[in-house]
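In this view, the complex is presented without one of its protein chains, the others remaining in place.
On to subunit A.
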């Protein structure tokens, strides 16, 4: 029997009082795709950082191809044939593709010979693995899918036999993700070993041979993918039974709450981010906006939330709201019954150094219930109110005095959601409600959103997670390049069709974007495009 490509024996690592990895042992066989799945904070990234020499384990051994190996730094990891594709790419934005690939792996003190060798090798790699990139393009000018290819090429150029990918599909369109998986299959055929870290069950089922599940720093199970199913994996991840699908009754839409007409947004660089969109949301329905990040969804939320200016017309309960920014702001939007759970809770939703009770008061600090008299705020009333909300939303630990940064991502999000939903708004704007949130909390937040809908409120949901859009929405609009490409009912569409719309390809087969879109068509959309 061949030796495992990677064998970890009893790896432990603590950060202060937090035990990130507890006695972890794992064997990854060569020429396989091995998935590691777990919730945020389960210790997956820490484990891989140890393998890549970012951290030194407190205890345990690393064996590579049957040899005990010490990995004190990244250089040693590269030397042992390990390549890593991080979730946040480690690329120099204003360097060319070629320069990024060569960086740190130059042949000599002069650049020219290294660059020309890299150019030749890149060509060979591109042909071998469907990894074509323009070597002279600047990183900031190419899309994320391309950037990810550069990361993979970087690892291969350094002679990696073992490739670790950390949450690789988070930023990709479905078609790009499919392409990535084909690349990975190709690498596997060539005998490379691949470790795929993800929290998406679907990806694990689709591509891995073996899967290891982590929970709270421990490895809870390693199973053959063919012998398991998503429900079992979810249970292993969370430690209890989880509802993977959102339970909801059909919507019963009432009166129109929000009307958006021909909305245009131009950013401060003069680029038009929203190019004339129109839609309605009625009481008691959830409108989901799907799309790859950066196609105007964020701007839409900002305009409706009152902190971005726009041209066009927006009616709330039939009355126009001010879009010029001169007569309105976040507070006046709240008075009109619009609540907002922003996309980036750490930047827009919370002040991380402030206590939970202070964060709960934000935006609603002029609430009469929060004042003790004309001058002073009633802090104990806010604290009591916060404690109540924390209990209702199962925020852990339920301590209003704790700073926001000391809660986990899921609990931070629950604080924001509690603050906004508890105000009983007519319209709730929700951006990326479950980004960086663990499965248990996702389930809860989804239930709260559906409950609000069932009370007859209108909800605008923006998410880059297609699964989330499809399971929560009553109607789905897809945004691409500042336009709405089409509207679909969840029951009458599928991920493939939405994926094409997200890439800017409409029923007529016409691509609105350039470059990568055509490539998606060629690779993934070819057969799908004929169906739609």
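Following the convention adopted for this analysis, a contact is a pair of C-beta atoms (placed from the backbone, for glycine too) under 8 Å apart; a residue touches a chain by one contact, two chains touch by 3 or more; residues count from 1.
One rule holds for everything that comes next: contacts and distances are computed from a predicted model.
The chain absent from the displayed complex carries the UniProt protein name "Nucleoside ABC transporter membrane protein", chosen from "TonB-dependent receptor plug domain-containing protein", "FeS assembly ATPase SufC", "ATP synthase subunit c" or "Nucleoside ABC transporter membrane protein". The chain not shown here is touched by just one of A:24, A:51, A:91 or A:356, and that residue is A:91. The chain omitted from view is touched by exactly one of A:21, A:114, A:297 or A:448, namely A:114. Across the entire complex, the residue among A:78, A:304, A:338 or A:356 in touch with the chain not shown is A:78. The missing chain lies against subunit A, touching residues 15, 45-46, 49, 52, 54, 73-75, 77-78, 84, 86, 88, 90-95, 99-100, 102-106, 108-112, 114, 154.
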